[in-house]
Structures are given as C-alpha cells and as structure tokens.
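One protein chain is absent from this view; the other protein chains keep their places.
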Amino acid sequence: MGWMALAILAGLLVYFQMSISEPAAKKRAVFKTFIGIVATLLLFMAIANYKNNFYGENRLLPVSLVIITVSTFVMALYFTNLSALLKIGGLMFFVAAFLSGYGNWLPQVEGGFPPVEEKKTWDSMTPQQLADEGEKIIFGGVGKNKEQGAIGKGQCPLCHAFHAGMLGERAPNLAGLPGRGKERLEDPKYSKGNPSKREYEAKEAFPGSGTAENAQEYIAESHACPSCYVVAGYGVKGTNDKQSPMPSIHKPPISLSLPELAAVDTWMYLREGIDAPSFEEIVKSYEKFIPEADRPKQADEKPAGATSLLADGSEPIDQIFAKGQCISCHTIPGIPGAVGTIGPKLEEGTTAPQRIKDPAYKGTAKSPTEYIMESIVDPSAYVVKPFPDNTMPKIFGQKLSAGALKKIVDYLSQVKTGAPPPKI
Amino acid sequence: MKALMSLGALIGVAGLLLLGGMVLDVVPSTYIRLVEGYMPIQMLLEVACYVIGFTGLSYTLNAMGMAIPRFWQGIGFWVFFLLYLKYRMYPPIPFSVRAMYGTVSLVAVFMWVSASEEDWQKFKQPIMNVLDAQTGGNRLLRYLYLVLLPILIGGFSFNAMMPKSEEPIELRTVHPAPPASTKVHGKTYTLQTSQNPYRVNPEGKFDQEFTNANIVEQGMGRLMKPNANPWDDKNQGYLKYVREGGEIFFQNCHFCHGDNLNGRGLHAFAFNPIPANFTDPGTIAQLQETFIFWRVSKGGIGLPNEGFPWASVMPPWEQHLTVDEIWKVVLFEYWHTGYYPRTWD
Amino acid sequence: MSALNNPVVAVIVSLIITVSYFVFVDHYLMDMQGLDFWYLFRN
Partner (left out) sequence: MGLLAGKRVFSIMALCMMVGLLLLPIVVALPSLAIGEEAPAGDAAKKDGDKVEKGRDVYYKTEGIVVGAPAPKTVDGPRDYPRYNFESRVLLWFANQQHLYYGSFVLAVPIFCMIIEFMGVVTKDKALAKRYDQLAYDFIKISLTAYSLTAILGGILIFTFLTLYPAFFSYLSGIFRIFRPVMHIYALMFVAESGTLYIYYYGWDKMREGFLKWIHLSMSVILNIIGTLLMFLANSWIGFMMSPAGVDEQGRYLGNIWHVIHTALWNPLNLHRILGNMAFGGGVVAAYAAYKFLASKTDEDRAHYDWMGYIAMALGVAFLIPLPFAGYWLMREVYAYRQQMGITLMGGLLAWLFIIQATMIGILFLSTNYYLWQAMGRMRGAEKYQRYIKYLVFILACGYMVFITPHTMVMTPAELKAMGGQQHPVLGNYGVMSAKNGGINVIITTTVLSFVWYMRGNKVSTVSWAKFGNIFMGIFFACAYFNIIFLAVYGYYIPANVRVGLSVPQVATTLSCLFFMFALNSVMMKGAKQMGPIEWGKISARSQYALIMLATAFTWMMGLMGYIRSSVRLFWHVNEIMRDNSPWAYTHTVGFAANMISFNVLFFWITILFVFWLGSLGAKKVPVESKAGIPGSIPQPVASH
C-alpha cells in the first residue's frame, strides 16, 4: 500500500513536470511533491514502526508518533492551504507522543495472570488425574489413603474402611467394591429391575429412577440413596437393616458434586487396577439417581473450606455435630437428624458422672467434662457396653478445633436423661 | 522600592554564590540544613527566595543598564533550577524525579517567556537573529548548528539504542494491595473486617478510642503518657498486651527494625532496601492494622506478584509466632510510634 | 468612604474579615470530621 501512495506521488511528480509549463509554478509543484514524498516516506516508516512494536511496552513506539509530528510540521511549512490542519494534527501527535513516551518511560509493571482458580476442569482430566482428585476428596490428599485418620471432604473414612483386613464396623469395607457390585445386583433382596418389591425404607432414589443395571450404577445408587439397599448387618440398629446410617452423599453437609463423585469412583476402580468407566459414563450413572434439582452446584472452593478441619468451632453446635458426622452414629437429643444407633445415645449430663464411677473405667478423667472430652479424643479409654471397641474414629482430636470440641463438650454435658434438651 | 529590590538582588547574589559553592563542592550540601519535618515546605520557600532574589537582581541590573536579555534569563533560570535540584538537595534525588521536575520547570519557563506577546518577541529575537543570519557571527553560528545538531541527535539516538549494562531500576511498591483475606494458622482473616483482639478497653471490648488515648505522645517527643506505662506490672488489659508485644518485638523484630522502630536495627544496613521505618508517617500510620497483620504473618515471600521485585527479607512470622503474638506485636508497634491504625470510616 | 479608601484601614479590615472567615469555615468543617486546629496539642 505504501508503494502505491509513493507511486502516485511519483506519478504526480512526472505529471507536473510534463503539464505545467510555467517554470516557477513547475518548480513549486515539483518541490511540493518532493516534500510530499519525503513526508510519505516518514509516515510509512512511522506506521511500520508502530505496527512492529505494537505489543509490548516499547519505547520505540512513541518515536513513530514523533516522526509523524515532524512530517506534519514539515508539510505544514510547505502546504500553506492545509497548514492549520497539519499543524493542529502535528500538535496532537506531539501531545500523544509525549504522553505515550511518558507512559513508557515510567517503570513497567504487568499485572500478571490471576492466581489459578481452584476450579477443576473435570471432563478434560485423564483417569489418573481424576483418581488423584478422588483420593483428595476421600482422604484429603494424594497418597494419603494408607494414613491412619486421613480424611477429606467426602468424610468417607469416618465409617468405611478401604483396605482389605481393616475393620469395618459401621460400614462395609470398600476394598474390592467394583467387583462386588455385580454380586450385589444379583442379590434377590436387591430385586433388580423391580424396585417396588424392595423391603427397604427407600424403594427408589427418586420416583421413577429405577434400579441399577450394572456395577457402576450400583455404586452410584448406593451413594445417592443409601437406604435403597442395605448390606446385611450394616443397617441402623433396630431397623432390621431396613435403613442405612449413611447420609446421601450429594446432600448437605457433604454435598459432593457429580464430577467429584465421579472422581471418587474413578479412584476406587483405579486402585484395584481396573479400568474405570469414562468420566461421562460415571456422571451419567449418577444422573440416573440424582434428580436435576438435587445436584449440588459446583461450589467454589472457598479459601475457608480448604482447612483440613471438619469444623473450626465458628459454626453453631448442630452444624458441628453434622460436620463431624457424629449424627450418623449417635443419637443426640436436641440435634436434628442425630438418630444414629451405632454408638451410645449421648446424654452425658446423666451418664458421664456414672461412667467415671464405673469400676471398669480406666481413664484419667476426674469430671464429667473431662470425661466427655476424653471420650471424643480417645474413644477407647472407656467403651460403653454393649458397643464394640474401635468403632469410633480416633481422629476427632485432630479434626475438630479446640473451639468445636469445647462447644461439643458444653452441649453434651447439659444433655440429661429425661430432661428437655438444651437450647442450641 | 529601590531599596527593596536591592535587598532582593543581594539575596539573589548570595543564593547564587551558595549554590555555586555547592556545585563546586566547596560548600557541603548540608551547610544549610533542611530541617526534618519542615523540609518540604522549606525547599519551596527556598526556591521562592531565589525567585525573589532573581527579580531584585534583574531589576537592579536593569537600573544599572546591564539588563540580561530575556532569552538568557529564561535559559539561566532553567539551568539554575536543574543545578539546584542536583546539588542543593540532600540526600540526592533520583534521576527520574529530577527529570520530571526539569520538564515541568522547562514548561514553566516557556510559559513565562511567552506569556505576553512582547516578552515572546524579546525571547525569540536571538533565535530569529541566528536563523536570519544577518551578521557574520550569526551566519557562522547557523552553520555550526546545521552541522552540530544532526551530530547531536545522532549521538543521542546512538546512545539510546546502544545496549547498555546498567543497574535495573528499583521499583518497589511499598504498600502492595493486600488480599481480601489471609489464612494464618488455619484460620481465615478478612482484612477488611478483622480486628486486633488485644485492642481492648478495660471491659474487654474492642475500643479504638480508648487505646488511642494510651499510646505514646505524637509529634517529635514521643514520650510515654504518665498514666499509661505498660511496664507497670499492675496494668492489665491493653497495656499488658502492649508489654507482651514489646517483649516479642525485642526478641524477634528489633534486630532489623531497630530499638526505636525506625528501621535502623543492628542488621538493618545489611539489607537493601533497609527495613521499614515505623516512625515514618508513610508506613504503618497509613495502613490498617490487618494489613500489618497480613504483612507480618506472610513476610516477604507472601507478597502478591503484581509488583515485582519483592526486595524484602521479612520472614513469614506465622512460622515462628502464634497469631496472638503477631497481634500483640502489631499492637506494640502502634503504641510505640504513637500512630493510630488507619480506619476507613 | 474615605476611611475605606485609606489603604491601611482597608488592609486591616480585610485581614480581619478574611482571617475570621477562613478560621470559621475551617473550624466548622474540621469540627464535622472530629478535628480542630488544636488537635495536635490536645493529643
């Protein structure tokens, strides 16, 4: 394009040479075209410079503005009929050049990219990445699955054991789960394909969801609707295995989202050395059992939520019980949803003084509050009959903040048999 | 009037002599001290004195028939100001700031000489003379310029383009934008709303007014208030926390930040830049208490990346102190310097 | 009228008016912010 403009000017030069006969006028016209050519050259130099240096803070960039300024002023000298316009333009270019130059002269700081958002792009992960995420959800970190007491957002290890030979009092050991899923489907009690025949508390995850057709769907169903099928011996005590103590995992307080659940499942497969179904398949299996409205939104990872504590003590007491999952095993008067029967009913205002006096008591507590604290932090110090030892996790000392523990002790010490529960 | 002008001329001559002495390094720049605390206005007043002096000088010279042409007056004043900035000011001013001031004063000189048409003509006259080249001397000058200017411009361009190895400029944002919240020892603190738990009145409630009344005196003296002595064992509450903060400060912080909290501690001069001077009204006095809390907890490595280079060796104190200790140290720093933490309401 | 046009009187009168005006305005506006001229000395 630049060449074209120059060619036109050169053509004009020749044309003036030919057409204008009067020597003075001719000379003037030629001179003007010559100036025009010089100015055009400068202009294109400036534009080329501008283009080359557009990105990046470049101190050369304002130079092109200066070149334009110079060329306009030069032109203004000779093209008198346009001189006002050219001079004004020149001044504007000069002002712009000055300010641009000033901006470039100042130290350059680039904002840098924002901190990487803790948002995971689930669907583009490799199965191994997905499994790592799953391990984080279950145990709180990659490679932590063998650690005693490691626990993540999903809070699964509170009840489930994950390794062969480990104790699973409250919930089935999940080792070998992918293979076992198939067997369970064959169980007549599961009554595959005919949910209305089921004798459990919940017949279906939601009306019309049907039953699982394959192992993955079985896992999904048992996450979404634990009481749809209860493994024998793991039901809530006194319900004859009709009802499961497990909370629906997609509902508060745990609220795992579908991709998170998929990550958890992927880990379960991969650690057994089995190829996991694809991410989409797993999500689909969950979509079968969790209605649209109940699916938790992909919650933002709040910085506060990143703590490894189950509860930091700032929550109200009922939430502490919920977050600590106490409610799935214990019945606690006054706490909604706390109807568990795996552990003793917590009426410590009455029972704690009695237990300290129990000759079988080997603990160190001298007062009811000390006893309650001890039984949370060190559950094996005294085991209430007829409940078995080693059922209650021994990790609450690490997983609850001092504030939360204090709140729990305060509350429990006020619960007395026969008396109305204390106010929350 | 004449006497006044003569006096002005005298001031002008004296000032010029003094400046000349400073330029030639005969008189040290600190010969007339810039008084701490009053310095900024003193500098302006000094320049104003010079201007008055020059006016008187110009008037007197005019009366004596030795008037300096406007052209040289303008240039002379500009040169004077550049020299003033370079040689009078102590400690030396960084080049960048001098460049800014130089540009402004150049513009000011231009505005001065071209304010009225008459002045402008007078100013332009020497330039026009050279351009018109009516006399032999002017013609010579013009040719000289014709040769010299391109060489000069070429030289400047060469200089500008030549790759150089020079010290990189230091740009340090002293108070970077803090994060909205920070997590220390597993607890999240929202900087906007958190409060120092030890800034309390005798009833144990957060109370800015009460604690403000108990800090050391503001101003130059920085004396302890007689009824607010933290080292009195009888004192409880706020003053006790100040004492505890002081103990922590002198166990951990004073090596760098100095026993007067002025950033001139034992190790301070091993660092460049030297540690923050809390007695400066531009540091903690300008900031919220939570900002200090964040800065102390996270140290130099916890600074956001928006402003490089983070030339700060401040350790992340959360690895060594508890949250309570950090709050107490912050409390002590404010108490000792006599500043109040900034609040936004 | 001649009294007003006496420079000395004029200077004195205007000084009084102006200074009192500024002191008044400053005082009022600073008072609104919980400040006053003697803030420094009081604290």
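Each chain carries a letter (A, B and C) given by its place in the written order, and its residues are counted from 1.
As a working rule, a contact is a pair of C-beta atoms (placed from the backbone, for glycine too) under 8 Å apart; a residue touches a chain by one contact, two chains touch by 3 or more.
Note that the structure is a prediction, hence the values are computed from the model and not measured.
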Based on the whole assembly, the unshown chain contacts which displayed chains? A, B, C
So which of B:96, B:157, B:227 or B:251 would be touching the chain we can't see? B:96
Considering the whole complex, which of B:7, B:23 or B:43 touches the chain not shown? B:43
Note that chain C touches the chain not displayed via residues 1, 4-5, 7, 10-11, 13-15, 17-19, 21-22, 25-26, 29-30, 32-35, 37, 39-40
With the missing chain put back, which residues of chain B would touch it? List them for me. 34, 36-37, 39-41, 43-44, 47-48, 51, 89, 91-97, 100-101, 104-105, 107-108, 111-112, 114-117, 119-120, 166-180, 191-192, 218-219, 263, 272-274, 277, 280-282, 285-286, 288, 306-307, 339-340, 342-344
Using the document's contact rule, name the residues of chain A that touch the chain not shown here. 54-59, 61-62, 65, 81, 84-85, 87-89, 91-93, 95-97, 99-100, 102-104, 106-114, 117, 119, 121, 293, 297-298, 300
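Note that only the chains that are shown with their structure count from here on.
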Please tell me the distance, in whole Å, between the geometric centres of chain A and chain C computed from their C-alpha atoms. 63
Here the gap between chain A and chain B, centre to centre from mean Cα coordinates and rounded to Å, is 45
By the touch rule stated above, which residues of chain B touch at least two different other chains? none
Which positions in chain A are in touch with at least two other chains? none
